[in-house]
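All protein chains but one are shown in place.
In this document, chain identifiers A, B, C, D and E correspond to the written order of the chains, with residue numbering beginning at 1 in each.
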């Protein structure tokens, strides 16, 4: 406790996940005043064909717009 | 907001998911009076060996009955 | 199957939820070719103090902007 | 109803999952006084690189300690 | 690990939940060969107006049928 789930578009590296686990555990331990040994973090990788937003499935979203380009990069 | 998760037995096509995202976004936008840009939809594909019902894991369920045959097709 | 979870900011009426269940069941039954009897829908009401976006907890978000005002109404 | 999700480190066999579905359905049916036909069980397999605890991602956790060795075996 | 979530229609007593935690921990420990100290169980109480099935929100479902009466009791 706490139990944290991070759902993210697939493609993040193991190094990024490791860094996030380390820093997020530190942060949650500080703010919630709980030992790091009681913090659990889960990642869920989301494939583009399993993610819809703005009324469209991600692979079909018009990515020419500035707004979308960052996320899918 | 809202955030919608659709857990479904694996095997649905990208076209089916796309159609569902388009129509479900339209529907939720209408009923909840929220812009489509604020609706997020996630699919979770469930493998048969990760799904149990009626006291049995799906691959071992007797599928000769009419009741089950539709779902696993 | 499928199992659908709708996480939404609290405040939706029972009538809105009922309408969504009826129409969403119809829609999912059509697109995934599954009987309505096999579709389950869950709502999760989210309190504003349990929802953060744009780097801020919802009750503290500047709602004067057009972009935010719709969602919290 | 009820709907049970079992998130577990990947590597469990289909036989283990089957045994758990059978016995867990029996147990839940008894304690909650509900027919087995109304119980649904889902497994979620967790890859080691998607699981962090004790402030570290699992593949980088020092496993020489007695405490950890059991879980990762 | 494992982490188990039990979503159930509200109304279960603390005694029922306690009994389920005790017996489910025993069971999962046996089948998955994991210490009970590594098992976490969460309950999610579902209000009837947050649960839809058979194309209808639960409070509006025709409960005169034998099939439904057990679950809502």
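Convention: a contact is a pair of C-beta atoms (placed from the backbone, for glycine too) under 8 Å apart; a residue touches a chain by one contact, two chains touch by 3 or more.
Predicted model, so just to flag it, every value in this text is computed and none were measured.
Although it is not drawn, the missing chain touches A, B, C, E when the whole complex is taken into account.
Listed by residue number, the positions of chain A touching the unshown chain are 1-9, 12, 16, 19-20, 23-24, 27-28, 31-32, 34-35, 38, 46, 51, 70-71. What chain C contributes to its contact with the hidden chain is residues 7, 46, 49-57, 59-60. The chain not shown here touches chain E at positions 14, 17-18, 20-22, 24-26, 29, 36-37, 39-45.
Convention: only the chains that are shown with their structure count from here on.
Between chain C and chain E, the least number of touch steps comes to 1. By number of C-beta pairs in contact, B-D leads over the other of C-D and B-D. Rounded to whole angstrom, the centroid-to-centroid distance between chain A and chain B, based on C-alpha atoms, equals 22 Å.
In chain E, the residues that touch at least two other chains are 3, 7, 46, 51.
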